[in-house]
Each structure stands twice: as C-alpha cells, then as structure tokens.
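The other protein chains are all here in position, but one chain of the complex has been omitted.
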Amino acid sequence: MARKTFIEAIREGLAEEMRRDPSIVVLGEDVGVKGGVFLATDGLYAEFGERRVIDTPLTESMIIGTSIGAAVNGLRPVAEIQFADFIFPGFNQLVQEAARIRYRSNGAFGLPMTIRAPYGGGIHGALYHSQSIEAFFTHVPGLKVVVPSTPYDAKGLLRSSIRDDDPVLFLEHKKLYRSVRGEVPDGEYDMPLGRAAVTRVGRQVTVVAYGMMAHYALEAADRVEQEDGISAEVVDLRTLRPLDRETLLASVRKTGKCLIVYEDNRFGGYGAEIAAIVAEEAFDFLDGPVTRVAGPDVPAVPYSHVLEDWFMVNPAKIADAIRALAAY
Amino acid sequence: MARKTFIEAIREGLAEEMRRDPSIVVLGEDVGVKGGVFLATDGLYAEFGERRVIDTPLTESMIIGTSIGAAVNGLRPVAEIQFADFIFPGFNQLVQEAARIRYRSNGAFGLPMTIRAPYGGGIHGALYHSQSIEAFFTHVPGLKVVVPSTPYDAKGLLRSSIRDDDPVLFLEHKKLYRSVRGEVPDGEYDMPLGRAAVTRVGRQVTVVAYGMMAHYALEAADRVEQEDGISAEVVDLRTLRPLDRETLLASVRKTGKCLIVYEDNRFGGYGAEIAAIVAEEAFDFLDGPVTRVAGPDVPAVPYSHVLEDWFMVNPAKIADAIRALAAY
Amino acid sequence: MSDAVSDQRQRHLGDGVGLTDEQLLGMYRTIALARALDQRMWVLNRAGRAAFVISGQGHEGAQVGIVAALRPGHDWMVPYYRSIAAVLAFGMSPRDVMLGQFGKAADPSSGGRQMPAHYGHAGHNILTSSSPVGTQILHAAGIALAARVRDTDQVAITFMGEGSSNQGDVHEGLNFAAIHRLPLILVVENNGYSISVPAEKELARPDVADRASGYGIPGVVVDGADVLGAYAAARTAVDRARAGDGPTLIEAKVTRLTSHSSDDQESKYRSPEDLAAAKARDPLPRFREQLARAGVLVPERERELADEIASVVDDAADWAEAQPDPTPDSALRHVFAEGGEA
Partner (left out) sequence: MSDAVSDQRQRHLGDGVGLTDEQLLGMYRTIALARALDQRMWVLNRAGRAAFVISGQGHEGAQVGIVAALRPGHDWMVPYYRSIAAVLAFGMSPRDVMLGQFGKAADPSSGGRQMPAHYGHAGHNILTSSSPVGTQILHAAGIALAARVRDTDQVAITFMGEGSSNQGDVHEGLNFAAIHRLPLILVVENNGYSISVPAEKELARPDVADRASGYGIPGVVVDGADVLGAYAAARTAVDRARAGDGPTLIEAKVTRLTSHSSDDQESKYRSPEDLAAAKARDPLPRFREQLARAGVLVPERERELADEIASVVDDAADWAEAQPDPTPDSALRHVFAEGGEA
C-alpha cells in the first residue's frame, strides 16, 4: 500500500472511477489541459479526452445546472467548483434544483452527481479563497455533504460519492492537498458515506471535528495529554450529512463532555447543529457545557498574515478549550 | 392609535419613510402599478412616481446587486424579493458582496439597504412559495436579519431597518399579512433592532420563537396553562441577528428549561444556534434538555393540504413539546 | 363541399410544411383540448374546488406547433407552468394534468407535492419543473450535453416566458450550448408581461430573439397564433440540432388570455384596449378557421371533436378529483434514493 498525498488520492479516485464507468464526466473551470488549479484533474484530459473532461466557461450556475441535466440523461457528472467560495452563483441551482428534484418529482427523477470544491483557510487566500461553506449546504435536505481529512478517506469517500445516486457536495480542504500523506490502497476499498470515525480514544472530553480541524484536534489532544494528562477522544465526522449520530452520541455519553471544532464562522455554523443534538440527546450524560471552538464572527478570513493567524482555529486554541472543559 | 393589519403596517412604514427621506427608493418585481403581489407597496407608485418606485425585470441578482451600487452612491434602497424562496439567484450578491463590502473595504464603504422578503408556509404555496430562509443569512456576518411578528413591531422595525447603515434582511411571514391585527401608532416610535421581547411571562419553560411561530408559541402556552397548569414564558426574538442574548439567557436561567420553535427544516436551522448558545451559556441553570420543535427534514413544504398540515409546526405540536419538557 | 375538392385543399395546406391532415387535426385537437382543460380549471377554482390555477390560454398554438416537430418518447422536454398544451402534445394525458391540478397522490408530476402546472413525467422524458424561473435552460443544456456525449441523437427543448429570459441562467445556458453546438432549443413565449410588468420594462428590445446572434445561434421570431409557422420554425431548429449545428432560440409572440394566475387581477395594470387586443390574438379560432378554410376540419368533424373533448375533460376532472390524496406517511419519502441513507 503506497503513501500518497491528499490530492494524489483524489486524482487516483477520479481516474479509477472514470476507467470503470464511461458515464462519468468531469466538468469545471480549467479542469482540462491545466488539470485544475490544484491539479486534482491533472492527466484526466489526456486519458479521457475532451468529451469526458470538459473545460467549462467561467459560470458556476451553468456548471451545476448542466450537471443536473446531464445526470438526468444518463451521465454521472463530477463537477469541480474551482474554489468553494465561488459556488454561490450556483446556489440556486444546487439548493433549489439539485437538492429538491427527487422530492418534488415524488421519486421520479434522481441525480447521481458529485460536486467537488476546495475549501478552507490558512493558505493566505483572503476573504474569497478561504471560506468554509458547509453550513449553507448541510442545512439542505436532499444534499449529502462529505468532508474527508485523510488521503485514505478522500479516495474512498470520493468513490462512494460518485457512485451515490443523489447529489453529493464533496469538500476538500486546500491545506491538506499537499501537507498530508497517508496509506492509500490501489484500487477499490469499501468506505460508505455517513460513518464517522473515532480517530483517538479518550475518557474525559470528546472533541468533534472534520476536515483540517480533525488533524488539529488530534494535535491538541496529544498536547493536552502530554502537558496536562488530559484524556481526550476525537471524533472525525467525515460525512456531515447524513450525520452518524450513533458514533457522535456514544462518545459524548461516554466522556460526558463535548467540544465541537470548526473553522467556519461560529454563529450558525455546522457545529451549532452538533451542539444542539448533543445538548438534547445526551443531556443526562453531560458533566459540562457543550462548547465550541470556531472562527470569529467577521465576514471571512483576511489576507494579512497577522489577521489570518488571528482568524484561524489552531491546535493551541483547541487545546485551551479542552483544558477548560476538562477542568469544568 | 388605530388597529391595523400586518401588511398595512408595512405599507405605512414604507410610505412614511419615503416621505421623510427622498433618498429612499423601492425596487422589485411588480412593486409599481400592481403594488406588489401582496400589496405591500400599493399606492407608492402613485405617490412617489417611477423614479423612486421601480418595477425591475425578473432578476433577483440584479435587484440585490444594483441595490448595492445605489446604496454606495447616495440612495437608501428598499428592495422587495417577491417571495423569500426566490432570493437564491441573488445569494452571491447578498452574501459575498453586500455582507462583505464594509469589512473588505476596511470601513471605507457601507450599504444602507434593506431587503424585504415574504417567507413562510401554511398558505398552500408548496415547495417554492413557503420557505423559511433565515438560517442561510443569520450565519453571515455583515447581515442583519429581522423577523417581526406583530403590526406594531413590523412598522417600527422596518423603519429602523431602513435607517440602518448596513444591509438588513427583513422577513415578513405571509400568513401574518392579513390574519393579524394590532395597535399601530401613526408616525414615529422607537423600536431598535436587536431587542427580543418577553411576550408572555412564565416560570417553568422558556419558549423561544419568532415570526408566525411567536403567535403559535403564545397559543400553545395558553393551552398548556389552561389544560395542564404549566407556566410557560415566551420570548419573541424579533431580530435574529444581532441576537439579544441577554433577554434569551435571562429567561432560560430563570425557567431552567428551553424549547426553541422554528418553522424551517430542523437540521442546521436557526434554532440550532439558539440551542448551542443556551447549552453553553446557561448549562448550570438547565433542568432539562434544550429541545426544538421545527419543520421536518424534507426539502420543503408540499402542496397537498394533507402533506402541508403534516409539515407545518402548529400550536398542538408546540404544546406537546412544552408538556414533555415541563414533565422532564 | 365534395371530398375531391377538400382533398386538394388539404394537400395544399399540409404540403407546405409536410404535415398530413390527420396530423393537422391532431394538433388542432390538442390545442382545443388544452384550452378546454384549462378553462375547466378556472371553473373548479371559482367553485372553490381547485386552490390555484395558472394558465396556458393564448400560448397553446405556439406550443403545439413547436412540439409537433419533436419525437415524443425520444427527445426531452423541460416545460414551464404555461406548458399545458406542450406536455399534452408530448404525451401527458388530461387525467395526468388534472391529478396535478388537484394535488392527488397519483399526480405523475409530483404526487401532489408541487403546485399545479409544475409539469413533469419521467415516462415521457418531461423533466420535473420548479417555480424559480429560468433555471430550466441549464437542465435542458445538460440533457443536450449528455445526448452529445452518449450519442443518443436526442434533442432537448425548454420553454419559458420573456420575463424569465432575463435571468442570468439563460445567458450562461445559451453561451454553453452554443460553444458546444448542443442539440438545444429554447422557446421563449413572449406574451408581453411578466405578471404586471410590461415588456418595455423587462426588455430593452422588442425581440428576445435579438440576443441569439450574440451567441452565434439563430434567433427566430414566430407569430404564436400561427401554428404552422411555429411548426416550420421548430422543424428547422430540430433538424439543425440533430445535424450537430447547435441550439436555436425561438421566440413566439403569444397572448396571455387570463390574469397571470388565479391570484392576480390583471385589470389593475392592463387597459381595456390592451385586454381586447390580447383576445384578438387567440390562436384557437385562428387555427380552426385556417383548417376549416382548407377543408381539413369539416363541420361534422369539428362537432365530433368538440363532443369528444368535452367528455375527456369531464372524465379527467371528475376522475382526478375522486382520486385519493397523498397520505402523511408518504411525506418523508424520496428525499434520497430509497435505500439510500437519509
């Protein structure tokens, strides 16, 4: 089993699925000859040609809207939104159309389509190349939202997303693309959507995270173990919707304390729903308040390093929150 | 002081502000001669003419985007989105542009603009004329979101929204337009944004609601008082962002129990943030789980009466939840 | 008139566009049927038995003329809320339409989940349509893209009003389809109003079709009351599409014979003269006279058709109204593929 980077795992997953299933097409801005601005589709144009790897005009609503039509007529589109921040011109197509077509047609039509979007900050991308967009879409019934944190999960969950018969928003943290390496089997392995993973076993505090934050949570957990002897458990949600309530609640019921970590703005972020579920369904087990570490409530990540560092959640901020909760 | 319907209060508030401030313009679909599909702008075209009451093309992104430009160059636009469900083609303009212009320009530019949008179900409008959209926008720093429940609040808060120097999304529940009457003073009265109201004083359970649900919450509270002798307090948030944390938390700390009611889909709805705040900041005062009554997690309100009734939150569902929480 | 004479007249009329008399009569029947069904909806609405009506009245001639150039069951249609005649011509039945009007469980468009006139039918390649206007052009462009990639020789046609044609999606869709010369036809049914907003406040030019040249595609204006003219324009567009020559924008100048919907009062914004002029552009009597003059529609046949349509409408309305409503427990279904995780 070879060690690969996150982006290599994505690229390999795409290529293997396209070889297996001729109905899969890739479309998006610069996904062809250039291979995408992050090279996620590098080599696909050469291997599969311009009929299956389509450089679209600079129009996100069109990318999502035509993916809907293509999915209805026998294709399995995998669209790339160049940066998650640029999905919003296509918001109406994704939320009002893609998410609702199966329901509004009473099951007559379904959409096997996947939308990949690089998200997240800490890469000096400023307000419009750093956003976390999951909260807007995890609120929408009819969409599935996946956020892998390791190369192994990325390849496995991308395959499951592509094979899924409903629209899946697949979010890839830009900072993980080249900074993280891990074991990735060649070929297929089973990794269903909707399963969280306990990536670190602990007794005192449950730390819930996903994406880049799943790594920072582990770092923070190690730090508080070494420095303070605090035993923290880490749950990597991996799929935000459908949510794996069982794994989440089992961990919190065990530790009695829950810290939720997300990079997005705090108010109304995805972690709010996790907090609400835990507060309602694990109430009798809680020995401390459900707490959150999240991005501040300013519009988005600023460019200046000084301001970006101020904005970003990091292992130190998480460790402090674990300590505070453990001491509660 | 005359008794007026909700829609009369809106119309009166608009007209009075336009008379006072010539920089206010109204724009939207059918807002001119027709006076809007709900007649919120009826009479304004006749009084203020086509320069200040603008029938736009059927293009929401344009309505919001040009409001941004108009606000930058000396006007105070009040845009109408015909149904809240149709705001999504303008999502990018509202969230990426309007909400971020002050921050990204480091305060150099600001946007005194208001967007009015009729929202909510129970009026047989089906998937696309029944939506509650607040969760998408209360998550966005840089936007203010207001949801009045009475004619008095509607006129007062609309005036404050129009006079506010930042973008305000003003949501009006369609079912309130003609079903609710109340005292509305002629002329001005003070009603700042960001203040919740305790609309019913109680001891055992705090019920948090807004818009149409603020009425249903009161109905349910009366019912459980009469039928079960349960004393419920009702907090009408009125402004969802900025949130009046003090009033919210003071009530929950007093009653020790919190039920949050919203009409939107449950998962990731606005009430999740309220639950998260209460679970974290009132933990030591809670005698029961923070619970929610909300819309089911299907894409949107179906058309058939049978299905619509199944979907909608109503006083009976709220009363049952109050009983369950009171008995906890 | 003698059969010999009428035969000549028939050949005369049909030959111009390559349609047989039976085809012409079939088109007339669909137009008249759509009109009668639509009028019944208003009757039901006034009687308090149908909560909401939105009409195709005045648009039927263009719709039926255009759809006659397509291959039902093979090609794809993405309709809009005035497409009653188009979907009937493409395979939906009057009962199907009335099931949607009453929001019944068996409604093939949505099982009673969507408002009336939100047509869709998987069995007839009619894609489910939503309320937000303009979005459908991208769905049709995507269907056309799949037809190209999969070499299915299918054409995708979609319909919308002129007000909706101003939505950004229409620009993005025409540009993409034109770049790839996709088999797409956009029909803009221009009735001069976007609810209450007159054309001059929706559009900077009288003809939406003028926008086509910016994408290097044909933009054709047809008189929506000229059924055969609409057919001829569509015939050319379909041939171009199948030949790989790309999309066509067909603008049909139609007339809206009703208020925007049962919730609208058009007298508030339309003058009596304007309303009278609208009535004068009704495609139904015009096509009837055209066929009669050509001897294709002889009086007996016209009476037979009228009787048949009346009973079909009675049957559709009465039968559909008697069908069961959806059950509450069905409301949770079809959020995701059955068996798929929710």
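So that you can tell them apart, the chains are marked A, B and C in the order they are listed, and the count of residues begins at 1 in each.
In this section, a residue touches a chain if its C-beta (ideal position, glycine included) is under 8 Å from a C-beta of that chain, and two chains touch if they have at least 3 such contacts.
Here the structure is a predicted model, which means the values were calculated and not measured.
Trainee: Of C:F52, C:F159 or C:Y215, which sits in contact with the chain we cannot see?
Mentor: C:Y215
Trainee: Which candidate, C:Q167, C:S259 or C:S330, sits in contact with the chain we can't see?
Mentor: From the options C:Q167, C:S259 or C:S330, the contact with the absent chain belongs to C:Q167.
Trainee: Using the touch definition up top, pick the residue from B:E29, B:D42, B:D166 or B:E273 that touches the left-out chain.
Mentor: Only one of B:E29, B:D42, B:D166 or B:E273 touches the chain omitted from view, namely B:D166.
Trainee: Under the stated touch rule, tell me which residues of subunit B contact the chain that is not displayed.
Mentor: Interface with the chain not displayed, on the subunit B side: 23, 25, 51-52, 56-57, 59, 61-62, 64-75, 77, 89, 92-93, 96-97, 100-110, 141-142, 144, 164-166, 192-194, 242.
Trainee: Under the stated touch rule, tell me which residues of subunit A contact the chain that is not displayed.
Mentor: Subunit A touches the missing chain through residues 29-30, 32-35, 37, 55-59, 61, 85-86, 88-89, 124-129, 296-299, 302-307, 309-311.
Trainee: What residues on subunit C make contact with the chain left out of this view?
Mentor: Subunit C touches the chain not shown through residues 166-172, 175, 178-179, 200-205, 210-217.
Assume only the chains that are shown with their structure count from here on.
Trainee: Between B-C and A-C, which chain pair is linked by the larger number of C-beta contacts?
Mentor: Pair with the higher count of C-beta contacts: A-C.
Trainee: Which whole number of Å gives the spacing of the CA centres of subunit A and subunit B?
Mentor: Distance between chain centres, rounded to whole Å: 31 Å.
Trainee: When the C-alpha atoms of subunit B and subunit C are each averaged to a single point, how far apart are the two points in Å?
Mentor: Comparing mean C-alpha positions, subunit C is 37 Å from subunit B.
Trainee: Calculate how many whole Å lie between the centre of subunit A and the centre of subunit C, each centre taken as the average of the chain's C-alpha atoms.
Mentor: Those two chain centres are 42 Å apart.
Trainee: Return the residues of subunit B touching two or more other chains; collapse runs of consecutive numbers into ranges.
Mentor: Expected reply: 85, 88-89, 127-128, 297-299.
Trainee: Touching two or more other chains, which residues of subunit C qualify?
Mentor: 110, 112-114, 118, 130, 132, 168-169, 335, 342
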